[in-house]
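Just one protein chain is left out here, and the rest sit where they should.
Labels A and B are assigned to the chains in the order they are written; within every chain, residues are numbered from 1.
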C-alpha cells in the first residue's frame, strides 16, 4: 500500500487544482444573461428538440466498444504471459498461440461480416 | 539484455514505499509544476513550429519573443463567462472536464526521470513511485480519461456533441488497444512491468531499436490515442465545430485542451521510458568517463530532451500531413495495425523462445527468413478479388428541370439548351404568326 500513497497525493493535488479552477472561473467570469446563449449551438439555426438522454445513436459504436472489450481482455491475458515468458517454455508459447488464434477466429468472422466497416 | 530479472525487479521497486513524506510532497508538487510548465511551453512551441513550417512567424508579442502567449490565453479563458446550456445535465456537465483532467496528471507519477539523487540530504530516485504493474496502471489511467470525453459529449444535451463524443471515444479506445499490444513486445524482453525495471533493462540497447515494429506501431497509435493530427477529425474545427466540446465555454473548455496536451506529454513519456531508454543518455555520451552523464541530475536533461523530441514529432505531423477521414483511420487501426501487432507478438515470442531453447541467432534469422519468404510467396499466389464491372450508367436524356429545380447534367449526359417555359413563347408565336400572316 505504501507505493500507492504518493499517487493519492497527486490525485488530491490534481483534484484541488481542477475543482479550484472551475470554481474560480465561475466566480471571476461575468454573468450576463442572454437567452439565446443557453440554447444548444447548431451553427446558428434553432436547435431541434432532443429527447432526454440523447435519444438513439447508431449501433456501430456499440459494436466497436464490444470488439474493444474482447481485445482488451486478450491484452490483459497477454501481459502476465509476456512478463514470465522466459520461465514458461514451449508449452506456454503453444498455449498462448492457441489462445490468440481462438480470438483471431471471431475477429476474422467480424471482419468478413462487415462489423469493422463504416466506422 | 535477455535474462531472468526477478531479482533486479525486487531491488528496483523496494525503495519506493519508504520515502519520507516531505520528499513525496516535493515530488508531487514538482510533477504538477513540470506538467503545467511543459504544457505552457508546448502550446507556444507548437504554434511557433507550425508557423515556421508555413513560412511565417508564430506568436511573438506576448512576453519575451512570444513565449508567454499560452499563459495569457489561459488567463483570458479563466475570466470568460461560464455558460451551462439549458439542455445539459448539470452535474455531469461540470464533472466531465474534471474526469478528463485528473487522470492525465497521474501517469507521470510512475515515469522514471533519473537515477539516485540527493534532495536535501536524502537519497532518493527521481520518480514519484513505482509499482510492479506500473505500465498496466498507466493503461488503466488512460482508459479512465476516456470517460471525460464520452461524458462531455453526452451531457451537453445536443446531437452534435453526442456524436462527436462517440466518434472521439471510439477512436481513442481503438488506438488504445493497439498501444496495449505494442507493449507486449517490451514485456517479453524486459520480464517486468515496472517502469524503473524496464529502464534498467535498457542499459545496453534501447528497445526502440530491437523492437522497431513495436516502436513504430506505438508511435502511430500514440497520435491516434491523443486525438492529434492526422487523426483529429472528431475535434477538427472545420468539421464538427468543436466536436464534443461545442457547448463548453471558459475554463472548462480550456481544461479539455489542457488534458489533451497533458496526454501528449504522458504518451511521449511512456514512449521514452519503454522504447527510448528512459533517462539514459544516448550512446556516444553515455560512454564518456564510464557513464558520468548517467548519474546525478544529468539524466533529467536527457529525459526531457527525448520527451520534447517526441512532442516535436507530434507537431511536425500536424504541420505536414492532411487529415484522415474517420472511416479511413478506423479501417487503418482495425484492419492493418491490429493484425500486424498480433503477428508481430507471435513472431517475437517465437524468436525469443528459439533463443531461450538454445538456437543460435543466425539460425533464428535463417528460419525466420524462410517463414517470411513462404508467406510472401503465398500472398502473391492468392488471386486478386475481381471487382465486378460497374454497370453502365443509364443514358438518360438531360432534363434541365428534373425534380422541379434546375440541375446540372450528370456524367454521360449532354448539355442541351433548356426549353424556355411557355409563358415567354406566346409572344414569339404571336409575332411569328403575325409575320407569317
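Convention: a contact is a pair of C-beta atoms (placed from the backbone, for glycine too) under 8 Å apart; a residue touches a chain by one contact, two chains touch by 3 or more.
Definition applied: contacts and distances are computed from a predicted model.
Per its UniProt entry, the chain excluded from the display bears the name "NADH-quinone oxidoreductase subunit N", taken from "Sugar ABC transporter permease", "Na(+)/H(+) antiporter subunit C", "HTH arsR-type domain-containing protein" or "NADH-quinone oxidoreductase subunit N". In terms of the touch definition stated at the top, the absent chain reaches A within the entire complex. Listed residues A:16, A:70 or A:102: the one in touch with the omitted chain is A:102.
Listed here are the chain A residues that touch the chain not shown: 87-92, 102, 105-106, 108-109, 111-113.
One rule holds for everything that comes next: only the chains that are shown with their structure count from here on.
Of all the residues in chain B, the ones that touch chain A in their complex are 2, 4, 13, 16-19, 24-25, 27-29, 31-32, 77-87, 94, 97-98, 101-102, 105-106, 109, 128-131, 136, 154, 156-160, 162-163, 166-167, 169-170, 173-174, 176-177, 180-181, 183-185, 187-188, 191-193, 241, 246-247, 250-252, 255, 326-327, 330-331, 334-335, 338, 342, 345-346, 349-350, 352-353, 356-357. Of all residues in chain A, only 2-7, 9-11, 13-15, 17-19, 21-22, 24-26, 28-32, 37-43, 47-48, 50, 53-55, 57, 61, 64-65, 67-68, 71-72, 75, 78-79, 82-87, 89-90, 93, 96-97, 100, 104, 107, 111, 116-119 touch chain B in the complex they form.
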